[in-house]
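The structure appears below as structure tokens.
The complex is shown incomplete by one protein chain, all other protein chains being positioned as in the whole.
Each chain carries a letter (A and B) given by its place in the written order, and its residues are counted from 1.
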């Protein structure tokens, strides 16, 4: 209703599409980088560029929110969604940055496993966020939310197994410090995706 | 006023009672487990069950909030209270999980000390949350808030003393990594309780 009176660039739906596309790009780039083991300054620079684009869209969303009286869904949900989508890209950038800073630049099967779960979860997040345009067709959105929750649980178990193994087998305490932080951060990305699924669920329920 | 038009299960007060009962169960189970030194998979499973129940109640509260127009106190306070009560149970589950994953399964006097403070604080939280039903009798609520703040200060000092001792006496860096995280998490539970006391204080002040 309101969206047709707005220039295209001011539609919250378009802005969220752009923001979630950044998160998907970040997740795909992360998976590709850790899978190929090409974790270097150039891969990090590409991630920073994606993160920077996502950050800009987040700021545009908040600015539009501050200037706009009528919004397609509750203001606090727009705010939460923009912040948490930003957190996804931000955390992937943080992890890639740590890998370079800590010189953890060889491929690692546990990290590849996390990167696959993260990409799957962020793609499901994209489906839920893009589904907000047309809440009547919410079956696909609902299925994606279920998948995001499932991946969060799988991620929890993976982190537990991987940390137990790290403490069991890695005798260099410095390596323990580094990898523990990276694995916990990786699992945090899945937690943020779950939070996004909750926000989307709230938005849909309020419209029902 | 509004509550009499709602079926019993939809009353926010009843839901918060159930949620805070989960937090109390989690704190009692945590104290019992670390005191007896029976930190094993079965104790962890029991904690996960409690955490799962608490999580379900939290979701019911948020769902009801999204569907309900008139609420017994401010929407953002209901949201904050549900989230922070969930955080208490969640953090206790996280700590118990770490103890098992990190194989820190023997009783430890510092952890017993924290678990006692945590149980006392969560019981005081229960008193404040249950006091919201009848805000005119707020002396008991007020006394509990004072006690929660006191325990948070005592917890801060305990963490400082325990960490200083850990760095002084523990020569195995891997053990330092593990215990440092557990002690800091334990103190965080007391911080969350203090945040809950602030939310309850805000709710009462707005009604005054």
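Note that in this section a contact is a pair of C-beta atoms (placed from the backbone, for glycine too) under 8 Å apart; a residue touches a chain by one contact, two chains touch by 3 or more.
In this text the structure is predicted, and so the values were computed from the model without any measurement.
**Q** Which one touches the absent chain: A:32, A:97, A:116 or A:207?
**A** Of the listed residues, the one touching the omitted chain is A:97.
**Q** For chain A, which residues reach the chain that was dropped from this view?
**A** Touch with the absent chain occurs at residues 62-63, 66-67, 97, 101-103, 173-174, 177-178.
**Q** Using the touch rule from the top, list residues of chain B that touch the missing partner.
**A** Looking at chain B, the ones touching the missing chain are residues 76, 160, 163-164, 167, 173, 176-177, 180, 198, 202, 205-206.
Note that only the chains that are shown with their structure count from here on.
**Q** Centroid from C-alpha atoms only, then distance chain A to chain B, rounded to Å. What do you get?
**A** Whole-Å distance between the two chain centres: 28.
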